[in-house]
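With one protein chain removed, the remaining protein chains of the complex are shown where they sit.
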Amino acid sequence: MIKQRKWFAIPGFLTLAAAAAILSAYAGASSSQGNSPAQPVPFPHPMHVQTLKMNCVYCHFSANKSPDPGLPAMSTCMGCHTVVGTSKPGVQKLASFASKNQPVPWVRIHKVPEYVHFPHMRHVNAGVSCQTCHGNVQNMAQVSQQNSLNMGWCVNCHVGRSNPPFKARYDCATCHY
Amino acid sequence: MSSETSKPGVKRREFLKVVGAGSATATMIGCSSERVEKLIPYFVSPDQTVPGVSTYYASTCRECASACGIIAETRDGRTIKLEGNPDHPVNRGALCAKGQAALQGLYNPDRYRTPMVRRGGKLEKTTWDDALKIFGDKLAEARRNPGGVAFINRHQSGGFPQLLNSWLAGMGMAPALSIDPDADTTAIAANLQTFGVAWPRYDFASTRLIISFGADFLDGWGASVPQQLDFADARARGANAPRFIYVGARRSLTGLNADDWIPAKPGSELAIVQMLSGASTPQQAAQASGVDVARLTALQTEFAAAKPALVLAAGGGPNGMELCLAANALNGTSGAVSIADAYRGFEGIDPVSHIRALGQRMQGGGVSMLMVHNVDPVYLMPKSSGFRAAMAKVPFKVSFSSIMDETSEMADLILPDNHSLESWGEAQAVTNTLSLQQPTMDPVFDTRAIADVLLAVSRTTGTPIATMPDYRSLMISRFPGGAAGLAAALPKGISSGSVQQPAGSKALPQPVAAANAGNGDFTLLVYPSPALGMGEGANKPWLQELPDPVTKIAWQTVAEIHPATARKLGVENGDHVIVETAAGKLSLPVYTYQGIREDVVAVAAGRGHADSAGRYAKAGSNAFDLLTYAEDRSGSIMLGSTRARVTKDGGHSRLVTTEGSARQHGRGIAQAVVVGQLGGTHEASGSEHAAEAAPQGSVSGEQKERALGEKAAAGEHGGEEGHPEFPGDASHEFLPGLRSPTAKDAQGDLGGPGTKSKEKGMYDPEHWSGMARRRWAMTIDLARCTGCSACVTACYAENNIPTVGADWQGPKVLPDRTGFGANITRSREMSWIRLERYFEGGEDGGADFETRFVPMLCQHCGNAPCEPVCPVYATYHAPDGLNVQVYNRCVGTRYCSNNCPYKVRYFNWFGYGEPARAQYAFPEPLNWQLNPDVTVRGKGVMEKCTFCVQRIREAENRAALEHRGVEPDEFTVACAEACPSRAITFGDAADERWTVAKLVNDERAYHVFEELNTYTAVVYLKKVNHPGAMTTSPVAAPEVH
Partner (left out) sequence: MATMARPSRVKDEPRRPNIASADIQLPAVRDYEQVDREISATLHPTVAWFIGLGVAILFLIIGAAAWMYQIYTGLGVAGYNPPVMWGVYIITFVFWVGIGHAGTLISAILYLFRAGFRTTIYRCAEAMTVFAVMTAGLFPILHLGRPWKFFWLIPYPNWRYIWPQFKSPLVWDVFAILTYLTVSSTFLYIGLIPDIATLRDREKNPVRRRIFGVLSLGWRNSDREWRHFARAYLFLAAFSTPLVLSVHSVVSFDFAMALTPGWHTTIFPPYFVAGAIFSGIGMVFTIIIPLRKWFGLKHYVTINHLDAAAKLCLFTSLVVGCAYMTEWFVAWFSGNEFEKNFFANRIWGQWWWASAILYTCNMVLPLTLFKQSWRRNPTWLFILSFFINLGMWFERFVIVVPSLSHEFEPWQWAGYSPTWVDFAILAGSFGWFSMWFLLFIKQLPVIAISEVKEIVPPKLRQTHDHGIDSAGRHLEFEPSTPGEAD
């Protein structure tokens, strides 16, 4: 008897494992969390934020008034870097782009699917710090995605389980339309 | 409209190039977080624009001569939506389907992307420098014989024609022909003769009676948008509204809005007008028109009694000029024609006879160089005029067309013009008012504004006409206050002033009468399609897919004949008949339509372009091939004088129609009330009394008191407490007003007082978000709705709705379901709002039938049948009353649609939003128009009207940014915003300050299928009928069961 049990125990376990794997893969657990690609121009956030004490909104200028946080225009960068730190290789790389009248093709890291509408200004004006979602970018020599940005992760705040708890709608059509 | 700024941003073009596949092509296929995406910053940040926030530019619509004001919504450098300009004197905020679809002219995939030159017999791409050099050289040659040069220009008012003519004059060439295929040049000639203006404003509101002789003022005859606004306002005046009688061989959209229809023989309208003017007797008129005397006598007496009456007449018939003049003469006495605020945009349009004459010159070899700008004479001129052959004889042909068409295909040099949304200009809207036109975005392709080209060439050819480098600086130089003045005026889109129009009255060529009108016992009636006009719209999928307001046919050309005629011929809908005239023959599928005389066959113009005219335009067949060329006294082409033979043909093709049953089967979807019943009580939709009482326009006392009793029971709001005890009871008389001012009912006890707050969640009226205190709702006034279908196209534009009718999109699984409209023959059209056209009465096929148009969209039921059946909560009820569809949750069981009584849910049968697929609905660059705020739905999910939830969220976000609440009537939905008859009102019905909250309590208010207890948020206001002495068709609501 004992000997014969494994005959169906083994395939049983295998199927269970497969099912669990498929389910977890499907269940939205997949995410680009931890993704940290190299950028065409190495942009040192710590330098700008900590050393130079620049505010996030200085470059991401529309984060508090538009759904789109805004990317600094090349002119914004070159406003300083025509004179500042021109010796640094990164800055020279930036300058070479600028001299060719090309914008820098930054690699996108934080992205929610297109069927999700994420208005930055509502969050920023509600007092959600940039770091809440983007992590401590001010410490990242190379930016990486700190949070999964999955729905469950969003909803956790919206239903008031965050600390401190925020007041936010959790009706589906708040984000999905 | 948040900010209106004047100056187009800098270098948005570069931004566009690289980010073309960005958020605007947002599609919900999977989670794209894995894909490596680039974030491309601006090089120099454009001032006044914030990424992700729309910028609004006021400009002018150039789709027809009316010069309506538009406001272009631009997001991140792309123009994504056009709205009417509320401050504009012409269209007062409304915009028709054609105007909406201007965007698809801008982003049309079949536009010329570079200049083209013919080398070795075929067109090749070239550079502007090269093209301009060739053009310059050819001009230099041509100037030796300036008489041999001709220019055909698309008519437009404003400064450009002046510039063009002075440019031509500078080289000793004749002024350009100014052609507008859609304009009724007969009526214009008559108006100029009678009133001295090309197109007066008709004051419908002041009249007691409107008689239209084939004048389709609602579907493209003249300034149709303002005319529709005025007409709707007039007809909404209840007891003071004018009655409307339509005389003509075919009941057009305008005719369907008439209370009575007098089906006169084509060309016999003049006789009836003469009868009205007393020149002839009813007997004579009856003799000529084939209408029975009694009816004409009644018309005569009613006309005599009604003061003032307005008589409108259109050309196109054999004696169009005489008809229009006679009609104008009748109006001369009444004050219903306002010359002061005439629409000046119609001045200077040349009749088609000029092109015909030019054709004859070309035939004789008298033309060495032909220039054509945005007109397509090769398509427009009937084969019988032999224009194509003649044009082939011209040695050098230049086209400024911005888009492929039959004429530019024959050209030797193509200098593509900018689209009107990419160029500067102005239009003469009304007297002393200029409507300003500015670029709403940088050119999509490598095109140049024709004005700038002319200026540039004039410098190289040594005949400078202006010192200015381009047209913009020319405008500024002319503008009072210069650049600053212009910058100040642009946000409003209008400025006072006027531009001298070049005189349209060139020597009129001797008109040619019909060489051979042919014989046959039918009269062929070719009419401009309300959506496609004379064919300019044919390359725009929105307009091709828009069902014709009358026939509900899309993507297809049909022969309309009377059911009795069809029986005689032994054909049914879809069977092919051969329509044969002296000019040619076509085999067309039959559409039986009882709004047409038995001796008339009607074919809509606008479709059936050559393959060269682009991928969409070749749908259908070309009605001009059947037309024997003939002109009336004004030099305009005759559309209704060709004799035709109609014989049965073998084939059969499915009609590409959205029409199921044209009858309501007494289901009370479109209800009506007789004007006499208005005030005090509302007519009993459910009872036989109404049906009898209706024609007399009286209500039995017993009925009245029952109604009043109900009202009392209903209480002020007509809300919950007044709701019938047995909602399914057919004999019950329902009450006006929104059943559920809040979402309470849908959520059962969730919203009720009984439950604990934490169980209620956001459905708790006390919840901080306040969502449950709102109830987004809509009223649709059927007394105003004319069925023009502008709302449909507006919805396509706003909500990224795919068109599914192109031949490559169809399901190639059944042989008879391929080709253009294949999907629609399987009723797979996706339009979230549709115009249902129901006929009442005239079951015998007689002329006495009434038409009711019902815009049908998701009713956002408070108690929605679709919600409980969705296994995955993809559709559910939001606390603010919206019936939400979550695309990314939908698995596609389609149970919701099965359970929807209104059938307003649409399924993505194919990957219409996926660029890789054959069925892709937005080939580059059409996808640039996609609204970034709305998800492009993927394959296999259900979709439906969302009440423009993206606009609700935007308003909420804006309000939150400004630390205030959403103001009453602060925003509205796309269909309501476009509606040229102001039939649709949207808002928060739970807040008394919104307009909609008042309208839902109107005495005419009713819900469709109320007996199903769906508690709809869309409240319809009953149509108001104005029966006349001869009206026999049922004018009250049908019995509701």
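As written, the chains take the letters A and B, and residue 1 is the first residue of each chain.
What we mean here is this: a residue touches a chain if its C-beta (ideal position, glycine included) is under 8 Å from a C-beta of that chain, and two chains touch if they have at least 3 such contacts.
Source: prediction; values computed, not measured.
Peer 1: Where the complex has a chain not shown, which of B:K265, B:R667 or B:K998 is the residue touching it?
Peer 2: Of the listed residues, the one touching the omitted chain is B:R667.
Peer 1: Consider the whole complex, including the chain that is not shown, and state which of B:Y838, B:F947 or B:Y1006 touches that chain.
Peer 2: Of all options in B:Y838, B:F947 or B:Y1006, contact with the hidden chain holds for B:Y838.
Peer 1: In the complete assembly, which of B:G170, B:P811, B:P923 or B:G1028 touches the absent chain?
Peer 2: Considering the complete complex, B:P811 is the one touching the chain left out.
Peer 1: Decide which residue listed in B:P308, B:G940, B:P968 or B:G1028 touches the omitted chain of the complex.
Peer 2: Hidden-chain contact among the options goes to B:G940.
Peer 1: Specify the residue from the set B:F43, B:F400 or B:Y902 that touches the hidden chain.
Peer 2: Considering the complete complex, B:Y902 is the one touching the chain left out.
Peer 1: What residue numbers in subunit A mark contact with the hidden partner chain?
Peer 2: Touch set of subunit A with respect to the missing chain: 1, 4, 7-8, 23, 26-28, 151-153, 155-156, 159.
Peer 1: On subunit B, what residues meet the omitted chain?
Peer 2: 659-661, 663-667, 669, 728, 730, 811, 813-814, 823, 826-828, 834, 836, 838, 856, 865, 868-873, 876, 889-895, 897-899, 901-903, 906-911, 919, 939-942, 1009, 1012, 1041
Assume only the chains that are shown with their structure count from here on.
Peer 1: Where the centres are mean C-alpha positions, what is the separation of subunit A from subunit B, in Å?
Peer 2: 44
Peer 1: Spell out the part of subunit A that touches subunit B in their complex, as residue ranges.
Peer 2: 30-32, 37, 61-62, 65-68, 70-76, 101-108, 111-117, 119, 121-122, 125, 149, 167, 169-174, 176-177
Peer 1: What residues on subunit B touch subunit A, complex-wise?
Peer 2: Result: residues 14, 18, 23, 26-28, 30-34, 36-45, 50-53, 762, 768-769, 771, 873, 876, 878-879, 882, 884, 886-889, 933-936, 946, 949-950, 953, 957, 960-961 of subunit B touch subunit A.
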